[in-house]
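Complex shown without one protein chain; remaining protein chains in place.
Let's turn to chain A:
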């Protein structure tokens, strides 16, 4: 007989081996050389934690007691894997793209990150999973006891073995489940160890099966005959139970926290699901292949009353196959430990993330100052949670006494966990599902499950027999196993039917009646349309797709052309010939800066973070937000434009009004000036003509003189009227120019003779006639008029003893410049600006003209494509006339 010490030694060596494997796998993973760790095979094997000790040992017992019903436990997951792989793919995609850490996190995340929901799911999971952990501890203890019975020295070990196993598993889970706080929550070490254990348990069960079929029975045909002869062959399976339990197993396969952990959280590549879709059902098939033969043979060869749950161990032992028994023990041990470790990890994540951390953050005061120590707190909370979960399982095991009640708890736990299903599936496929709906559905389902299945199943001590007999508060329709008067159903079928159907109904109705928050709506879209948004199965860094998304978003914010230009420039800068640049950090930073110009820094950061980080908000919804904000921006910019336009218009109106006022003032002033200029000579004319008319005895000389004055003033009037008309024509642009070719020198000659003829003290002129021999093409008469005015002004105003006018001519790049500088005192600086204005008169004494001469000069020069300006800083009064050599008159 194998001594207990050998058994313990084997166990310990096995555990050490697992430690080694887990450690090495972790090292490999962190070194980045973990390609084989991420193979579909490891993924498929890790899924086998579905097969716990309950299935390893219990399936045979189940078959021995209930015939083929045990197959339902394998059938559910098989149906899910084969028939609902697309649903699983969606679950995995959502889980990865949302960086979900547990099923509680997934539900909470889907329904607007509601922590209430997360807490509900966590509590449900703890209640559902704790008995399960107790079950594993029981199986290990029982298997120990089988060996202990044979070893008198070890009989005292039995009681404490559960404790040591629990402690050991806690250490393992803590060591490999909380080594680091990876954002992805992946634990390669644990997964690898679980995969190895999966192989061990499969080999163990197959070995026992082979031994039973070919070692004890006489081969396949003999085995089949034995089965036909046994009771198992004739037991009829209840249809309702069959369907219900198959469904429950399927639901549990999806909803169990540990399954979620290995299937979604630990998933490296969703393509692995494709392999697992056929490989895992194959694994389950192999696991179930020899269950019935072992059960039948066990029932035959073992004494009456042997525990069929332990046939896998006791059959080889009874045949003296100790090595096989040892292998079988290791298989059961593997089943139990892998389940406990992963379940403890999954539960601890939920407990620490959704219960411990919120409480701790609240206690820290709002959690606003989340700093570096959070990491250590999270790890610590996780470790404590693992220990607490295992302690809970251990105490449950101790309290329940390890009796038969425990064996039936597996299905009951399944039914509890299955209550998550409506919220989960609804959340994945129905955008209208709301937080309220999920909460109400979960609560209804949980309460019904508690009332109709868990409490009645826990024995008379928990629920009074009167309640079960007569219903709650004596209301017959509230009987736990005959709810609403429906009797005669199997308690399991009854409970699952009521709890899940009412759960689903409550979920749907409450969802329809409640209104989702914006975050829920966003998350709902992200979950339901996950395949529309996230990258394909190539992995999670679909860079070009991200660039496309960024492009689409940027177009809506920056405008199509600007965005395209920016992206092209960036792609070129990256040296890529592709249309889209790689989303490198540098590019993203520049894009963010670019966008923040339009939508603000925070929004730009969030938007890019959402697309690149792939978290929480879907691209579609982001685009909606972008659209909205673009509309808002456009609206506000339109408003701004409108208001700018209005203020421009107001400004223009003000300007126009000012101009009108000024024009009116100018008109007044002009009229006033005209009036003055006309009345002044008329005054003289009238006065002297009256004198001539009324005065007797005037001398001839006086008469002549007065008549001359009258004549002069009449001439002055005439000149004034001519000037006025001339100026009016020039100003209105009605003048028609008579452009001819001529020499500048002739023009100046003519001007001089006209201006100075009849002058008593004519100006001396200094000219360089040679320089003036420039051929010009312009209106020569008009130009002459300008020079006449300027020369006459010099003659009139130059107060020098020997008034001299210097005329110099330059040819400056196709233009003629004529400077006329006299040797008088010039025009004082404050008057220089106004000399070209109408009626401007610098000095009073020498008024002879109407003050329109320079104004006319200016107008003429403008028409001739040139100008006339006063030249300050010369020795006397100085004017510069410049004009083009040849006047192009397009208008003519």
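As a working rule, a residue touches a chain if its C-beta (ideal position, glycine included) is under 8 Å from a C-beta of that chain, and two chains touch if they have at least 3 such contacts; residues count from 1.
Operating definition for what follows: contacts and distances are computed from a predicted model.
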**Omitted chain, identified by the protein name its UniProt record gives, among "Spore germination protein KA", "Response regulator", "Peptidoglycan-associated lipoprotein" or "ABC transporter ATP-binding protein"** = "Response regulator"
**Item:** Hidden partner chain, touching residue among A:684, A:784, A:806 or A:882
**Value:** A:684
**Asked** Of A:572, A:676, A:769 or A:810, which residue touches the hidden chain?
**Response** A:676
**Complete:** Residue list for chain A contacting the dropped chain reads 672, 675-688, 690-691, 694-695, 709, 712-713, 843-845, 847
